[in-house]
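Take a look at the following structure, please.
The complex appears here minus one protein chain, its other protein chains still in place.
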Amino acid sequence: MHTEPSSTTHDTHATEATHAHIHPAPEGFVRKYVFSLDHKVIGFQYFFTGMLIMLIAGAFAILMRTQLTSPTGAIMDHNTYNEMFTMHGTAMVWLVTIPLVTGAIGNFVMPLQIGARDVAFPWLNMISFWIFPVAAVILFSSMLFGGPHAGWTEYPPISLADGTAGALWCAAIFTIGISSTLTGMNFMTTIIKMRAPGMTWTRMPLFVWATFATALMNMFATVALSVATGALFLEHVFKIPWYDPSRGGSPVLFEHMFWFYSHPAVYIFIIPAFGIVSEILPVFARKPIFGYKMIAFSSMAISLLAFTVWAHHMFPSGLAPWLQLPFMILTYAIGIPTGIKMFSWIATLWGGRIHFTSPMLYAMGFLITFSFGGITGIFLASVPVDLHLHGTYFVVGHFHYVVAGGTFMGFLASIPFWYPKATGRMLDERLSLLGFWLFFIGLNGTFFPMHWLGIEGMPRRYASYTAFAAQNPDAVFWNRFETAFAFFMAASIALLVFNLIWSLKHGKIAGINPWGARTLEWTISSPPPYYNFKEIPIVSGGPYDFEKPLPYKNTDNEIEEFPEYGKVLMPTPVLAGSGA
Amino acid sequence: MAQRIARAPNIVRVQGLGPGFWPATTLLLLLCIANSLYWLFGNIDWLLPSSSQPFSDRVYDIDGLFKFMAVFGGDIMIIVTGYVIYFCIAFRARASDPPDTVGVPIHDQPKLEFWWTVLPTILLVILTALSINVWHKIQFGVTSPGLTMEVVGHQFYFEYRYPGLKGTTTEAHLPIGVPVRILITSADVIHQWWVPELRLKMAAVPGLVQNLNFTPLRAGNFIVTCSEFCGVNHSQMQGKVVIEPVAAFNTWLDAQKTAAAAASIPIKLSGGNVAAGQAKFHQICSACHHDPPTPFDQKLVGPGLLHITDDPQHPTLVTGKPPTPQNIAWILQNGFTGSIGTMPNRQANGLSAQDIANLVAYLTSLK
Partner (left out) sequence: MAASTLAREGHAAVAARYNAVDSVYWETRDIRLCGFVLVLLSDCILFSSFIFAYVYLRTSAPTWPPFVGGHQLPWFDTSYASLNSVILFGSGVTMHFALENWKHLHKAKFNAWLVVTIILGIGFLLGQAHEWAGVLGEGITWPGSTWGASFFTLTGLHGFHVFVGACFLTVLGIQANRGVYTGSKYLGLTCGTLYWHFVDVVWVALFSIFYLW
């Protein structure tokens, strides 16, 4: 957006208001890097911890896929496999996905995009981060007690057999829930109260809208999860009868309480990715996002509707038949705002000048894989069809397409995009591009055949599938096919980790704005100083006004043309197909 | 301080809707038509088992919905993927562009947005209506069932009860052409009874009875597989479902009733003799179980019975019940069919009531 240099506009309010006050620099290693109050450092901490746990949970996934290369189970017994899928799911949902997209990217980018110095409650932000490794330790320690076995959903009564491990699982989820709730409150307050002067709601970047919608869900839904798992913990430890039917409890009660959170949770995963894609497409198509107001409005509509559809996870499970109807209708309804976004993103590409950088390829890959995942979701929304597909590999395929092909693709897009801002260096572009193709191909190869397997009759959470393989001779081939492609994804992540570390020392120096983008984070140095903006900017335009020229201040307070536009860092426009 | 303001960037001009837009759109439309025709008229048995020759009345309706969604889902995927690829080609940045080239700065197009909101909404409304129709048939279609069967889920087998049958069976038989109501519950944890070819699935929830209604159409043998995680042997929890003509079904049911009547003779466990039990074990049971008895995992045909009452790895019997003398006697009397195999019942083994008492005494004396 067009920002006035503060030498020509002097606003007392802007410079003396609390959030504009520059506090003294933190001193000492502990204050700077361990118990930092700086949202950027906290973002790094979430990133590092989340990636570490992702490697562990991903390794479990590779072990699971290896197990399924043989219908009798290739490498482990049933108990161990059950533990693997439980830990994989639990860790990926709560200790990888949410911390990475909300804690890491949200924390780092959102305050910069609204022209703030930090979030509303930096101390709470720090506490919210430190709760995260504690929760991780609690979760993984459950494996020392035999581990939880009943899947990331840990339904009672079967999960009550998990004993100490089950209680630890509950404690870990409860703990991480506190972090989510506090972060949600923090982000909501920041966005409501701390935007730079002139940044009205309709001048906010779409990633900020996405963060707001996500924070709303984080804040209000997570408490319900804390209650569901807290009650389960009480049942494990103190034998309080909430869910055990032999003592008056109800297993279906757990399902209601669990899914009341866990459905908004999946929107908590995806909406930040929607925001990331909304940021990246305009920059590399060199034109404004199409349908800004509708995309912003639909994010809010999704975040509210998200609270009304939870029982579609329970269609065969003990829901009264008359209740199935409204949930089916609302689940269809929530497809409409999502569709609007998809069409708006595609229209953003129309009439553009598309540069095939790695963030752009990830963002466009997202359009395809997330669409497919959304469509299989429509299948599952229909009660009669869901009565065939529930609990099968079709569901596994569906949610991996939307989480891995949606959220994770968005996350992978955001890394080469914002890494230059965070570190001052570019990621190696060729490695990023190779990583994209490995991931895209691996994802489709691993999860596409799952839909067929599920429809044909292979249930999920099966450590071995001898009966199904006897009926369907192709089952073994497709399971092995999926396992092979899973290794492509593993290779992509390995490349990414290497790239992240290597580029810290050897990446090309990034300027202030290597991509020629128009949002506020690209007007300050890379990496930004701890106080972000020397003077809080005053905003007078929208975040995607590519048709206006790009004045910005370099560190000497001079306004100059974007000097490196079109040269090495903003890659020379190339013809399609030459792979950049 | 120097203040140089940059000149306005070079905005591209687009002819019409883009180079090759209409040929590309035509191609995509043709692909959509091909996709629709395939799903509507093609044979999709490779995907939906026995779709073209349904075994139950639900298959036609559920598969019809599925095909409808596949038509539109496939068409949407073709359009999304097609336009993304086309736009990448038509609107790619060219090497000859001046460095500050930007795309057409349109922010919105209300008419277009209106249509792409309204049309999918109409589509979803149609889909909702179709789904409600099928939902209603499935939930409320069978008003007066000809047969009511009860299913009880256990770890790790399903148990079936029929009207007039005193005992239970572990194999489900159903008659062709008779509307069936299935009442499902569980004795322990949540299970899910799923017969893929019949498109039948319902959860077995402890403390709740749910129902499932359908009419079998053709004869066949099917596998029912548990599709809700229920414990360590969840993946091995399968059973048999047989659909057969009414006459054959009645014959089978009568045979079950006779067997049940014969199986339930009173047994006095207090009079059991350990030595006699050991002799009977050697005579009959050693055909399938190791003699002298071995730990569980040293199987012959059936598991080793040395630690039948005190094995920490297997704290329950194969029936899922605690290893009390009564429960051991039950297995000897009724036999057992489950994932671990089949054990013949009392008559098949040629055991008398006293034999059972002796065997129980012997087995419980093992340590």
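In order of appearance the chains are A and B, and numbering begins at 1 in each one.
The rule is short, and it goes like this: a contact is a pair of C-beta atoms (placed from the backbone, for glycine too) under 8 Å apart; a residue touches a chain by one contact, two chains touch by 3 or more.
For clarity, every value in this text was computed on a predicted model and none was experimentally measured.
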Since one chain is left out of the picture, which of the remaining chains does it touch in the full complex? A
Please identify which residue in A:231, A:276 or A:426 touches the non-displayed chain. A:231
Which candidate, A:122, A:365 or A:420, sits in contact with the chain we can't see? A:122
Which residue from A:194, A:347 or A:395 sits in contact with the chain not drawn here? A:194
From the list A:73, A:89, A:147 or A:249, pick the residue that touches the absent chain. A:249
Had the left-out chain been drawn, it would touch chain A at residues 12-13, 16-19, 21, 23, 37, 120-123, 181, 184-186, 188-189, 192-194, 219-221, 223-224, 226-228, 231, 234, 238-242, 247-250, 253, 256-257, 260
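Simple rule for what comes next: only the chains that are shown with their structure count from here on.
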With centres defined as the mean C-alpha position, give me the chain A-chain B separation in Å. 31
Please give the residue numbers of chain A that touch chain B in the complex, ascending. 5, 7, 73, 78-79, 82, 149-151, 155, 157-158, 161, 245-246, 250-252, 285-294, 316-318, 321, 324-325, 328-329, 332-333, 335-336, 339-340, 342-344, 346-347, 349-356, 364, 367-368, 371-372, 375-376, 378-379, 382-385, 387-388, 390-392, 452, 455-457, 459-468, 471, 545-551, 557-562, 565-567, 570, 572-576
The answer for chain B against chain A in the complex is residues 1-9, 11-12, 14, 17-18, 47-49, 58, 61-62, 65-66, 69, 73, 76-77, 80-81, 83-84, 87-89, 91-95, 97-109, 112-113, 116-117, 120-121, 124, 127-128, 131-132, 134-135, 138-140, 188-190, 192, 194, 196-197, 199-203, 205-208, 210, 223, 225-236, 238
